[in-house]
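Just one protein chain is left out here, and the rest sit where they should.
This part shows subunit A:
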Amino acid sequence: MSALTFTLKYQPKQRVDMSPLVCQLLQGKTTQQIAALELQSGKLKLRVDQVFDISGDDTQAIVIKNSFAKLDFIGKELDGGSITVEGDAGAYLAMGMKTGEIKVTGSVGLYAACEMKKGYLEIGGNVGDFLGAALPGNKMGMKGGTILVKGNAGERVGDHLRRGTILIEGNAGDYCGSRMTAGTIAVMGQTGRYLGYAMRRGTLLLWNQPQLSASFNDCGSHTLGFLPLLFNSFKKFNSKFADASVAFNRVQRYAGDMSEMGKAEVLVKIK
C-alpha cells in the first residue's frame, strides 16, 4: 500500500475546509468515494477530485502535496495515522487532534494545534498566533502531546495551555505562555513582551534572558534534576532539541505570574 496522496491542482481563491480528509474518516473508503467527498470553500462545496489529484490507497498515511496557506483544518481531530503536508498549511491545523502524527514542511497559520489532546505535530517553518491555544471563549487549550516548531512562532503561544509540550527552535512572539494552567513551553530563540502573562502553573524554558514583567519574582539560580529527564525525552525528535549540547540543568528560576496564582515558573539557561 502506498500513501494516500492529494496533490493540489490549483489554488482556490477561497479558503478550503480540509477537515473531512483525516485518516479515521477515510478508513474503508474507496478512491471513488473519497473523490466524491465535498470540501467547503467559501460558499461553494468542491468535490475532492475538483481540487486534488488522488493517488495511493493507504488511508492511514495521508500526504498533501502543493499545499498552501488557505487549506484550513488539516488533521482536525485526527485520531491515529499520519498526515504529511508538503508546503504551507492554513489555520486550525491539527485542531483538537486526538492522536497520531502531523508533519508540515512549510509554514502554518493561526490556531495551530488549538485544543490538541495528544499526538505529535511538527512544523518545519513558522507558525502563526495562538499555537496550542484555546479557541476564543474557551478556557482550556492544548491538553497533551508534543508540538515542534523549527521556525518562529507568533503571539500567544500556549494560551490557556493545560498539558503537553511545545518546542520552538526559533523565536516566540508577545504573550508567550499567557494564561497557562500547566505544561511546558521551550523556546530556543528570543521571546517577546508580556511573557507568561497571567500564567497560573507550568514551565517556560528559555535559552535567552526574557523581558519579564514586574509580577515575576526571582527565585535564584538552581540545578534542577528534572531537566535531564526532559532533555532526554527530546532525543527522539528530528530537532535541535535532540542535540545533547543544547541541554542544560543550571537555570535562573523566576516564579509568577504573581498577579495570578503565581505557581508557574520561567527557567532561563545560565550561560
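Just so it is clear, contacts are C-beta pairs under 8 Å (C-beta built on N, C-alpha and C of every residue); 3 or more make two chains touch, one makes a residue touch a chain; residues count from 1.
Note that contacts and distances are computed from a predicted model.
*Asks:* Of the candidate names "Chemotaxis protein CheW", "ABC-2 type transporter transmembrane domain-containing protein", "Putative ABC transport system permease protein" or "Formylmethanofuran--tetrahydromethanopterin formyltransferase", which one corresponds to the UniProt protein name of the undepicted chain?
*Replies:* "Formylmethanofuran--tetrahydromethanopterin formyltransferase"
*Asks:* Sort through A:A3, A:A69, A:M140 or A:A182 and give me the one touching the missing partner chain.
*Replies:* In the complete complex, the chain left out is touched by residue A:A182.
*Asks:* Of A:Q14, A:Q33 or A:S233, which sits in contact with the chain we cannot see?
*Replies:* A:S233
*Asks:* In the complete complex, the non-displayed chain touches which residues of subunit A?
*Replies:* The missing chain touches subunit A at positions 144, 163, 182, 184, 201, 203, 222-226, 228-230, 232-233, 263, 265.
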